[in-house]
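Complex shown without one protein chain; remaining protein chains in place.
Now for chain A:
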Amino acid sequence: MKTLQKIIYIYPVLLLLLTSSCREPIFIFDPGLPGLPIYTQRGNDVGGAIFNETQIWNSKLSANGLFQYYDYIPIICDTVDNKLKIKLPGYIINSSTSNYNEVDIIFEITNSRVKSFEDLLLLDQTEFDLASAEHKAYVDIDAHDFYYGREEDFQPINQIGKLHIRKLSGINRFILAGTFGFEYEDSVNVKHTVHQGRFDYNLSDVGFRYEEN
């Protein structure tokens, strides 16, 4: 009888966990730029941008964590240097080979107010000028591991651009939505452009970690 009771109690919890982890991204294509999703702010778990004028970058976020490396947006909070590092995992399709190349977009912003996951809500309706020395954005073409074995501190040269966090709100699970665009030169003076960026994600504290100084 107790076993039956356990099953009765556990089954709905398991079902809830299974169904909640099967949330699929909702991609509503932009009629003007059909490879990109329209800008939404309801947690559609999609993102897109135009990379180097010709290539489409799309978010790789998938709720099915068994087969994708990330099913959340990874964020690293450095409470000592007041830095916040946000990674948007994604890919670009190689038009000649039709292969998916992993390409991540990284934002590193300076903010002294965010010390915990809950503090992220303070970034709602915030604009970051990426021409400022305090903030930077770049693409990680080799898609390095974000938390471990990171590459050397990358410094974009002559960077201009904006990151607009247009919505960051919620209870327990936040919605992070915004737009962005930036240009910079890398260490060998090759210019990179990321234009028409937009994203709309669910944010969970699973992806939030502290910098190990």
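As a working rule, a residue touches a chain if its C-beta (ideal position, glycine included) is under 8 Å from a C-beta of that chain, and two chains touch if they have at least 3 such contacts; residues count from 1.
Keep in mind that, in the parts below, contacts and distances are computed from a predicted model.
Q: Among "RNA polymerase sigma-70 factor (Sigma-E family)", "ATP-binding cassette domain-containing protein", "ABC transporter permease" or "Outer membrane protein beta-barrel domain-containing protein", go ahead and choose the protein name stored in UniProt for the chain not displayed.
A: When "RNA polymerase sigma-70 factor (Sigma-E family)", "ATP-binding cassette domain-containing protein", "ABC transporter permease" or "Outer membrane protein beta-barrel domain-containing protein" are compared with UniProt, the left-out chain turns out to be "Outer membrane protein beta-barrel domain-containing protein".
Q: Pick from A:Pro74, A:Gly90, A:Gly161 or A:Gly207: which residue touches the chain that isn't shown?
A: From the options A:Pro74, A:Gly90, A:Gly161 or A:Gly207, the contact with the absent chain belongs to A:Gly161.
Q: What is the set of chain A residues that contact the non-displayed chain in the whole complex?
A: Given the touch definition above, chain A has residues 26, 28-35, 38-40, 56, 160-164, 178-182, 195-198 touching the missing chain.
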